[in-house]
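Structure below; questions to follow.
Yeah, one chain of the complex is gone here, protein chain that is, but the others are all in their spots.
For subunit A:
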Amino acid sequence: MMKIVTRLAAASALSMLASTAFAASLTVGFSQIGSESGWRAAETTVTQNQAKERGIDLKFADAQQKQENQIKAVRGFIAQGVDAILIAPVVATGWDDVLKEAKEADIPVILLDRQIEAPDSLYLTAVTSDQVHEGKVAGDWLVKDVGAKPCKVVELQGTTGSSPAINRKKGFEQAIAGHSNITIARSQTGDFTRTKGKEVMESFIKAEGGGKDICAVYAHNDDMAVGAIQAIKEAGLKPGTDIKVVSIDAVPDIFLAMAAGEANATVELTPNMAGPAFDALEAYLKDKKAPAKWIQTESKLYTQADDPKAVYDAKKGLGY
């Protein structure tokens, strides 16, 4: 309480100054879901960095995984008269009313990272990745890497029924369709976790003649890939050479594995959703031209040739 009181006192003295000094710059409210994963924390950091670079005054509200908190935050932003609102929605439903209020107040809303079930006239645009495309990029890399040689792939799926698991599987299958030398021999869920990834990989290795027959492992996220690398090492094989490792997300740890030659490729789910969002917003505010309703973020492929150590160093400070 004391802290808040002193802050209040100091801030109220400053507020006069502040309101004149930054009169020209944009104020943007950002309602974040929470910080449930490393990626989410990185998204927050990147958003704050992006805002700082552009001289945007970012009002940040962490919803602690609760939609009611997000709605409250958005209402608060509207009452404050911010210039725009970014929302990373915790669920797909229940946004119509508060978005209508934002629209009536003429405040553009941009969705980050997830889509919602509401008429698309209620928001300016949504910035998300394309999960099918992510799987496809991973698959394309493998197709190129193995060439015409036969290749038996084992797949570590995400949580059964989750949309990234379904979509990343679909994209990968699209990429290898028409390349009969590449087959998916086994596919099982590793629940997006390291321990489950390791366990499932161990059983794959046992089932496939001690792992000699496996040419590559495709994991729906990096964490499972890191687990799989461990399992491969324990089976006496060399990950990255005996069994190729390709996964999705591009979290810092996979770059360490890549630098050590133990992982081959990863597809980035960029935490920089705010960059494209701010670009679209600034363009919109400048000449009132509405962007497309969906902005797809780049699903960048990283391989051992991309100086993984440097990427690791750049990423490790983001809060992953």
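The definition used in the following text is that a residue touches a chain if its C-beta (ideal position, glycine included) is under 8 Å from a C-beta of that chain, and two chains touch if they have at least 3 such contacts; residues count from 1.
Assume contacts and distances are computed from a predicted model.
The listed options are "Formylmethanofuran dehydrogenase subunit C", "Lactate utilization protein B/C", "Simple sugar transport system permease protein" or "Bacillithiol biosynthesis deacetylase BshB2", and the UniProt record of the chain not shown names that protein "Simple sugar transport system permease protein". Among A:36, A:96 or A:234, only A:96 touches the chain left out of the display. If you put the hidden chain back, the residue from A:59, A:196, A:220 or A:244 that touches it is A:59. Of the candidate positions A:117, A:213 or A:298, contact with the hidden chain is made by A:117. The chain omitted from view is touched by exactly one of A:75, A:114 or A:170, namely A:75.
Considering the complete assembly, subunit A touches the hidden chain via residues 1, 4-5, 7-8, 11-12, 15, 29, 57-64, 66-69, 71-73, 75-81, 91-94, 96-97, 104-105, 117.
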